[in-house]
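Input: a single structure, listed below in structure tokens.
With one protein chain removed, the remaining protein chains of the complex are shown where they sit.
Per-chain residue numbering starts at 1, and chain names A, B and C are given in the order in which the chains are listed.
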Amino acid sequence: MTAEATIDTGTLLERYLQVRRASEELCKPLAIEDYVVQSMPDASPAKWHLAHTTWFFETLVLKPALPDYREVNPQFAYLFNSYYNTLGPQFYRPHRGLVTRPTVAEVFAYRAHVDREMERLLTGAEQKGWEIPEEVIVTGMHHEQQHQELLLTDIKHLFSRNPLYPAYAGDYSLPARRARRSPGPMRWVKLQGGLREIGFSGDGFAYDNETPRHKVYLRDFAIASRLVTSGEYLHFIQDGGYRRPELWLSDGWGAVQAEGWKAPLYWEEKDGQWFQFTLSGLRPVDPAEPVCHVSFYEADAFARWASARLPTEAEWEVAAAGVPIEGNFVEDGFFHPIPLRDPGEGISQLFGDVWEWTASSYSPYPGYKPPEGALGEYNAKFMSNQYVLRGGSCATPRSHIRVTYRNFFPPQARWQFSGIRLARDL
Amino acid sequence: MTAEATIDTGTLLERYLQVRRASEELCKPLAIEDYVVQSMPDASPAKWHLAHTTWFFETLVLKPALPDYREVNPQFAYLFNSYYNTLGPQFYRPHRGLVTRPTVAEVFAYRAHVDREMERLLTGAEQKGWEIPEEVIVTGMHHEQQHQELLLTDIKHLFSRNPLYPAYAGDYSLPARRARRSPGPMRWVKLQGGLREIGFSGDGFAYDNETPRHKVYLRDFAIASRLVTSGEYLHFIQDGGYRRPELWLSDGWGAVQAEGWKAPLYWEEKDGQWFQFTLSGLRPVDPAEPVCHVSFYEADAFARWASARLPTEAEWEVAAAGVPIEGNFVEDGFFHPIPLRDPGEGISQLFGDVWEWTASSYSPYPGYKPPEGALGEYNAKFMSNQYVLRGGSCATPRSHIRVTYRNFFPPQARWQFSGIRLARDL
Amino acid sequence: MTAEATIDTGTLLERYLQVRRASEELCKPLAIEDYVVQSMPDASPAKWHLAHTTWFFETLVLKPALPDYREVNPQFAYLFNSYYNTLGPQFYRPHRGLVTRPTVAEVFAYRAHVDREMERLLTGAEQKGWEIPEEVIVTGMHHEQQHQELLLTDIKHLFSRNPLYPAYAGDYSLPARRARRSPGPMRWVKLQGGLREIGFSGDGFAYDNETPRHKVYLRDFAIASRLVTSGEYLHFIQDGGYRRPELWLSDGWGAVQAEGWKAPLYWEEKDGQWFQFTLSGLRPVDPAEPVCHVSFYEADAFARWASARLPTEAEWEVAAAGVPIEGNFVEDGFFHPIPLRDPGEGISQLFGDVWEWTASSYSPYPGYKPPEGALGEYNAKFMSNQYVLRGGSCATPRSHIRVTYRNFFPPQARWQFSGIRLARDL
Partner (left out) sequence: MTAEATIDTGTLLERYLQVRRASEELCKPLAIEDYVVQSMPDASPAKWHLAHTTWFFETLVLKPALPDYREVNPQFAYLFNSYYNTLGPQFYRPHRGLVTRPTVAEVFAYRAHVDREMERLLTGAEQKGWEIPEEVIVTGMHHEQQHQELLLTDIKHLFSRNPLYPAYAGDYSLPARRARRSPGPMRWVKLQGGLREIGFSGDGFAYDNETPRHKVYLRDFAIASRLVTSGEYLHFIQDGGYRRPELWLSDGWGAVQAEGWKAPLYWEEKDGQWFQFTLSGLRPVDPAEPVCHVSFYEADAFARWASARLPTEAEWEVAAAGVPIEGNFVEDGFFHPIPLRDPGEGISQLFGDVWEWTASSYSPYPGYKPPEGALGEYNAKFMSNQYVLRGGSCATPRSHIRVTYRNFFPPQARWQFSGIRLARDL
């Protein structure tokens, strides 16, 4: 995580509280029961997300910085540590949903306690001579924003397992429906290769995995002007996409057969019509929307079917460089990708809507050095068996994303808001 | 389920409401969060138990009997059917814990609705000419009592997974501690064999699997005067019981190795002392208590180590015939087996405290006929790969048990309150 | 294993060599390659059967009896011990097929060595004063006969996995075809209940699990005059037998779904006709033959569909008492059940053709005591989760079977020659 320029603690506290409130806002539609359950090992209970993000500040900020800090419960250090071996043993991840206590109310009390102490730290530091680990606090805020997105994707997965199809949010489709029309044909935007630079440098926050900024050599290439739509993906399905091994990577074809994939996650066919489970309940698939909840394998197979390929992360970053960060983010309240309203001339939908799978394995940039200590475990140890996704989604906070941001998931993962942008050689 | 003599509907309603209230009483110590989770596929969420027992009355009593009955939610028929193929498809059992909605409040409302309708049926039947399926209603009450016991054993399992060791009930050990002293030596009580009768006949309720009453030929045998204690079981452990394959059935030894068993379920050793998780939290093992939470395999291995064997269910029933049904039941509020206070002359602890594993596979009695319809699935289809247990436990309602009662669980099951009584040949 | 009356060692040696030669005769049709492979964990390579039966004599007879006995290879004690914990650790069963050395030739040399030493023991005992453990030798011979049957059923399973459908034997169907006609209708033969005796007593060999002879009380019952045919089983299939949960035990229905059972093992449908893999290759299903390779669950479901039930092992033994031991055994060289030629008046096909599933769990007889030492592990430790089968099969040596013989397999096992005889209450 790259150094933050000095900021005044008042602003820091304000931003801290804003992020913390945003997490709690997202929980408003939940019943107590919804906070508790872990619907698969990859997911976590909402309650756990609220507690784990709090544990981050307690463990990495308050305990080192506040000499008289008192824990709410010493066992929380064990229960709510996710994967930081440096910070001690962790409760077995697939059992996170078995821990009905602390209750939801107790978790909110834990949050309130930590927030009060953070406030005490930030307002009292100057007088008491406490050292403020600004960089860690800012990292903790970005960390909490990541968990805001996960909280939503995990709740969506949980609700999707319930035959009553509970809705998290109101009807996202009202605003979307206004726009429901074809987003127009996809165009190929040509970009020049050569020696280019990607990666983060400069002021402001970035994760360590975005650094160092470095040179890459690219060939000339073309990138799609917009995301692949559900309508286009339906053609792939109807053309036997899930039954033709020649379109798939070998491991992808294995996943198709082992998992019985026939469509994106959350899609189901009823009497010849396709529906999808959304955070607003079960809805017909809208062909104008960006397709969503596909794995890397599906994105790759679709690209092969379309005589194209996925962009590398370097190509994506070069294409997105300088494009303003605008799009359909969590603050828009749709919690679902929406049809492109205004195609324009350039490359659309680079930010928001859906995370875009790239052809790039998640690996360290040349010259990458993980930070010392616990934060060294944040990103570096996951650099195998994952692919990079770019651009943020409809569940990402707007202030969380950057052009250099590298998200990563295993190639078979489908429960994130993940979609497809095509590229091709020239 | 054997015919009930005619009873007046007022009494029936009163008993019905009593059983229903008892279920809700047992839930009083639970937080909302505790109702939701399924801690293993064999267990069910408390919420599910409350709804399923309600579904039983709705489906088997109200829908057939009340012409104008209106369901709360038609999908409950699917969600809360346990295993009755005759009554339609069932929600996938291992996913019962994923259904956070209906909420706990909605489940209680469902219960209230069905209770009101049951009251309407029972009070209005005479006037409206509705036929009252008394036998089914009585079966439903016994069914709900079975689930009261399961609700407790499932909550115990759930709480045991939580490193905070939540307690369901207050300190059971206070009354027990008064009695904490050796229950005295186990004596062998000799019983005469010959042609004997077992099984249910006569008035009152019994499950179909207890019938018909029939002759069996028994050899002379001896049965233990009391249950095996935790202290005696500790000797088995200390004598290498879990490390000596010659003491075990082959499948039992397989389970020891696959599961890593080293002691009864819920026991754990800390610094050389044995503790057990109870519904009152973590407690030291009391050597005077009946040992509990052992599988059939462990009971069988202990018996072999003790140069004895388990009784057959016929032997048990012959030994228990005429013994008054007294003991430590759920109404006593200990939720745990307690040391024998007053050994007496005869056979003690036959009822309550712990279910007693027998050497008998669960199979149909000679001449057994399962009932027609859905109730034919209640017991008959489970007659393979299970063993019979007798006598009820500290989680069984006192009015639920009979000398002919046949409980049954797979030989590896340990989460019920199951213990050991020895027998031997003469 | 019950005591053998004194016999002269010459006769014993002759019988020993006869049994040993029979094992090797059965291997004549095998290629070297066929001896090596283990096609599932329940099965063993032919090579292993040949070595394990040899190990039995080496370990339990030669090492104790011959002071100067020298092993071929000390590691064979580990490699070829099946499950006798008393005799030391065992090579991991599912890996028996990974041990390509010793080669087949080396295993035959091992057999020859042990046979020579057995001959030396039996011919030299009187002069040298060696004690002959006759009982153990006779048990070893019966043990080897059991493995002769397993060798055939394991080879059948192995060959069935090969898409080339290799044949072990010539055309069994020639003699069978002469008889191919309906075996005539099944009749119910009524038998009187009351206090009866079953189990072994008297002279000659029997396994320990057949003892002691003891009283059982039976109700009057009827037993089928012959085995269920493949034609009758086809009606069950065509009537939706594998799609109707109400016909099945709960665990049986679970097996149907988990395993995708649609017919007996080795049956396959091609263009609307049913074929079965046999030791003579792939053949059309002959409706006149006894049905074969069904599990206990299928036998039980078929019986329920036929408004009947399976006999208990006591009923079977009472029905078979006094019936001469005649039938289609391994010496007949069909290696497959054959149609009933001559129905007669009484109960047919009790011996040979197929093992008959009974309704009885495999459990100790009242008063049963396992032998001391390693032979105590032969039968006793398997007395859970298995069902008793009676009567022998077309792969059983004729001299191996008795009316009191108790075979046992888990309820889902299908690779033995196991079939169905019906019974019913009167």
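Criterion: contacts are C-beta pairs under 8 Å (C-beta built on N, C-alpha and C of every residue); 3 or more make two chains touch, one makes a residue touch a chain.
Since we're looking at a predicted model, the values are computed, not measured.
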Which displayed chains does the hidden chain touch? A, C
Check each of A:Gln127, A:Gln238 or A:Ser384 against the chain that is not shown and name the one that touches it. A:Ser384
Missing-chain contact, candidates C:Leu12, C:Val104, C:Ala288 or C:Ala359, resolves to C:Val104
Thinking of the whole complex, not just what is shown, which of C:Gln18, C:Thr123 or C:Asn162 touches the missing chain? C:Asn162
Absent-chain interface residues of chain C come out as 31-37, 39, 47, 73, 75, 78-79, 91, 95, 97-104, 158-159, 161-164, 166
Across the whole complex, list the residues on chain A that are touched by the chain not included here. 83, 85-86, 195, 214-219, 245-246, 248-253, 296-297, 300, 359-361, 363-364, 366-367, 377, 381-385, 411, 425
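Here is the rule we go by: only the chains that are shown with their structure count from here on.
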Steps needed, at minimum, to go from chain A to chain C via contacts: 2
Taking all residue numbers at the chain B/chain C interface, are over half used by both copies (same) or under half (different)? same
Taking CA centroids for every chain, report which one is farthest away from chain B. A
Chain-centre distance (mean CA atoms) for chain A and chain C, in whole Å, is 60
Would you kindly tell me how far, in whole Å, the mean C-alpha position of chain B lies from that of chain A? 47
Mean-CA-position distance for chain C and chain B (Å): 38
Sequence positions of chain A contacting 2 or more other chains: none
